[in-house]
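Encoded as structure tokens, the structure appears first; notes follow it.
All protein chains but one are shown in place.
So that you can tell them apart, the chains are marked A, B and C in the order they are listed, and the count of residues begins at 1 in each.
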Amino acid sequence: MAKSSFWQKVIDIDRRWIYLVIGIVTFVPILKYIGMPVAVTSEVKAVYDMIESLPPGSIVMVPMEFDPATAAELEPMSRAVLRHCFSRNLKVISTAFMIDGVVLIERDLREIAAEYGKEYGQDYVYLGYKPYMQIVLLNMGENFRKPFPRDYYGARLDELPMMFGVNNYSNISCIVNINATSGADYWINYASGRYGAKLALGVTAVMATDYYAFLQSGQIFGLIGGLKGAAEYEKLIGRNKDVANRSMDAVSVAHVFIILFIVIGNIAFFVTGRQKRL
Amino acid sequence: MAFQYFVPHYLSAAIYQNALNWTIIIGIFTLVVGIGSLISLHYDKIARRKEHWPYSVVTMVALALMTVIGLWSPDAIQNPRGLFMHLYFFVLAPVTATMFALLAFFIASAAYRAFRARTVLATLLLLSAVIVMLGRVPIGEYMTGWLPEGLRFSDIARFILDYPNTAAKRAIYIGVGLGVAATSLKIILGVERTWLGGGQ
Amino acid sequence: MQEVTFGTVLWMTSAAFLTICIFSFLYRDNPLYRFAEHLVVGVSAGYWIAILYHTSLTDLWIEPLGASISAFGQPGGSFVAKFGALVLNILPGLIGLLMFSRFFAKTSWISRWPIAFYLGVSAGVALPLFLQSFVVRQVAANMVNPADIFGTMAADLTILFNYGNSTLLFWQGFGELIIVVGCICGLAYFYFSAEHKGIMGGAAKVGIWILMIGFGATFGYTVMSRISLLIGRFNYLISWVSAIGDFLRI
Partner (left out) sequence: MVRTPKKRLPHLFLSTFLLFSVSIAQENIAIDKPDSAFQFRYEMLAPAPGPPGDIAAKDFPNDPGEAVLVTWSNAPGDNDVFHTVDAYLIYRSDNPDSGFVLLSRIPGGSNSYSDSDTSLVNGHQYYYKVASRYAQDTLFSAVSGAATPSAQLFHTQRVVVLALMLAFSGFALFFIFHAKRGKTMYVRPIAGINAVDEAIGRATEMGRPILFVPGLGDPSQVATIAAFTVLARVARRVAEYQTRIIVPNYDPVVMAICQEVVKEAYTAEGRADAYNERDVYFVTQDQFPYTASVNGTMLRERPATNFYMGKFYAESLILSETGFVAGSIQIAGTDELVQIPFFVAACDYTLMGEELYAASAYLSQEPQQLGTIKAQDIGKLIAIALMVIGAIVYLFSPQAGAMLSAFVQGG
């Protein structure tokens, strides 16, 4: 009887204890880095391989669509991809179709370019934001100058040395779209589907399940999913101590605890004789 | 508009573009109506000194401040050092991100409560969730790294994501697609009139 | 690194304070949360007014309208064309203004017109688009060669029996089979105009099983996203503490 009432208490536990445990197990590993091994999956490797295979000077487009709310997941990923491009002396064109993220993305681009001593206009170009992205994507298939006569800083595209002769997707070796929104569909339908650009996606872990189908159908050549994907990419470019890898510890531990909760909940449920309906 | 999809001609593209722009403009006018409703609600609370009315003052002041700053200067939304963007980055953004982060806690408590092996269906839900969770984090590799390929958590998780998950999605997508088509059709034909308040 | 000024620290502190306000909701509803909630509703509504004004209203309406009015002052071009352009630019604004009739109870029925226009256009756009990507594409993806599927499975089993090791291709074939059969069963579950019994009932049952496995997978996959967001907030709080430290040292 005593045992049963203990399990009954477990079932009726105040949810705030669960919150507390999750808070603690997420916070502690951030402070203390353990370094769990991260296995690289084929879909992330595909993106890495593609960029690795491009000759220096090729142009990669890295459109980024995320805002401060989703930056926690996607910022590490975009930083890893940008680092890879710049370290291989590739040129980068970037856009931001989420208005809340325009400034955030500008900062990321500027900081990482500076890390590698890259110059604006010569090695990378930031086009910024325009509303109605589906129309912009279609127009970019014709000419970047159509939706973006000027770049984010107000310079005419023709004034930027890097943009000479660069008209539309066909001048781009590949697109790595880092996206927190369903706008990724437009990239698939228009940039890849209609204009045949080679497209890879970096998306949040939630979205990743949706986009596996496109990977199978060959509409995208690679997929980086969530913080885990970012950690894999960091590992591929040899930056094991960056933020995504460091966070993997906390992610792992939190997962284990959630599963523990589920297991304990089920034990309690069976011991108390399943009477409790929830 | 439905037929525009099949007609790539430039005239058709222009009509399409115009109609879309119009809906956006109408949407903006409606936003003013929405803001009117927000103001009226909070004004009412303040005027009648309802419970928690001081908080309504906070809303009204914040709304007025943000609108004035935002409309006053033409580059308010572009200048990263302006007050408008500062309010965005240090007031709106953290609250947004933190609300989102609350999910980490809620997902744990929901899993604890709901994932009980009560029925076959509940058990399937539970098992597939647990396997996918383990398959996506490094710790799953620790636990099953010794197994041959194909039997590890990550492989099973991948199998579930690639196949049953895709099947479920397709079934729902086809249903949703047909549903959308049917409803659009009803609107075009004027059969669907719920939006008029249910009146015939 | 960015230099830490008093202003930065102040703004960062406000963000950290609001972060903590929202987290306090986990304990229970309290004045801190209520403050943050009401503040952010106001700020956000104001933010959207400004954003939509600057990005959409000016670009899409005010500027083209201005241009079509000033076109009358310029030489060349037929009057009819100019007038047509003007009307085209004024109309959406007029329709939008009809929405304001909602402010007065007696005239509020007029606002149904803009709503009707809005719905009509959207519905027209949605009809073929959804049929294409949600129905036709998905059906096409499901049109696979059964001979391939069973062939793969059989070939793998042969290897397994003869050599004792598997190429795992059996599971792939099996998976493809699950997609096709699972999808059909899922559709059976959503078949509303017949009772679920007999074959239909069986298929529907399998359908709901597949749906549940799919849902479980989505749930499991989502956990990581959400934990990442929490980590992001914790990282922010840590950077705030260290920014204060830097500032005090300077």
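Definition applied: contacts are C-beta pairs under 8 Å (C-beta built on N, C-alpha and C of every residue); 3 or more make two chains touch, one makes a residue touch a chain.
Owing to the predicted nature of the structure, the values given are computational and were not obtained by experimental measurement.
*Asks:* Which shown chains does the hidden chain touch?
*Replies:* A, B, C
*Asks:* Among B:25, B:85, B:134 or B:180, which one touches the chain that has been omitted from the display?
*Replies:* Checking the options B:25, B:85, B:134 or B:180, the one contacting the hidden chain is B:180.
*Asks:* So that we can see where the missing chain sits, which residues of subunit C does it touch?
*Replies:* 22, 25, 28-29, 33-34, 36-38, 40-41, 43-45, 47-48, 99, 102, 111-112, 115, 118-119, 122-123, 126-128, 131-132, 135-148, 152, 167-169, 171-172, 175, 180, 183-184, 187, 190-196, 211, 215-216, 218-219, 222
*Asks:* Touching residues of subunit B against the unshown chain: what are they?
*Replies:* 2, 5-10, 12-13, 27, 30-35, 37-38, 40-41, 44, 51-52, 92, 95-96, 99-100, 102-103, 106-107, 109-111, 113-115, 125, 141-142, 145-146, 149-150, 155, 158-159, 162, 169, 172-176, 178-187, 189, 191-192, 194-199
*Asks:* Suppose we count only contacts with the excluded chain; which residues of subunit A make the list?
*Replies:* For subunit A, the residues touching the absent chain are 15, 37, 39-42, 49, 53-55, 58-59, 69, 141-143, 145-146, 165-168, 170-173, 193, 195-196, 206-207, 209-210, 216.
One rule holds in what follows: only the chains that are shown with their structure count from here on.
*Asks:* Looking only at C-beta pairs in contact, point me to the busier pair out of A-B and A-C.
*Replies:* A-B
*Asks:* Return the distance between the CA-based centres of subunit B and subunit C, expressed in whole Å.
*Replies:* 5
*Asks:* Please output the residue numbers of subunit A that touch at least 2 other chains, ranges allowed.
*Replies:* Counting only residues that touch two or more other chains, subunit A contributes 19, 22-23, 26, 69-72, 99, 205, 209, 213, 228, 251, 254-255, 258.
*Asks:* For subunit B, which residues are shared contacts with two or more other chains?
*Replies:* 20, 77, 88-89, 93-94, 96-97, 100-101, 104-105, 107, 111, 126, 129-130, 133, 136-137, 161-162, 165-166, 169
*Asks:* Applying the document's contact rule, which stretches of subunit A touch subunit B when the two form their complex?
*Replies:* Its residues touching subunit B are 15, 18-19, 21-23, 26, 36-39, 41, 67-72, 99-100, 103, 106, 132, 135, 205, 209-210, 212-213, 216, 228, 248, 251-259, 261-262, 264-266, 269-270, 274, 278.
*Asks:* Mind pulling up the subunit C residues that touch subunit A in the complex?
*Replies:* 26-27, 51, 55-56, 59, 133, 141, 217-218, 221-225, 227-235, 238
*Asks:* Can you tell me which positions in subunit B touch subunit C when the two form their complex?
*Replies:* Per the stated touch rule, the residues are 1-2, 4-6, 16, 18-33, 35-36, 38, 52, 55-56, 58-67, 69-71, 74, 76-77, 84, 86-105, 107, 111, 120-121, 124-133, 135-137, 149-150, 157, 159-178, 180-181, 183-185, 187-188, 195-196.
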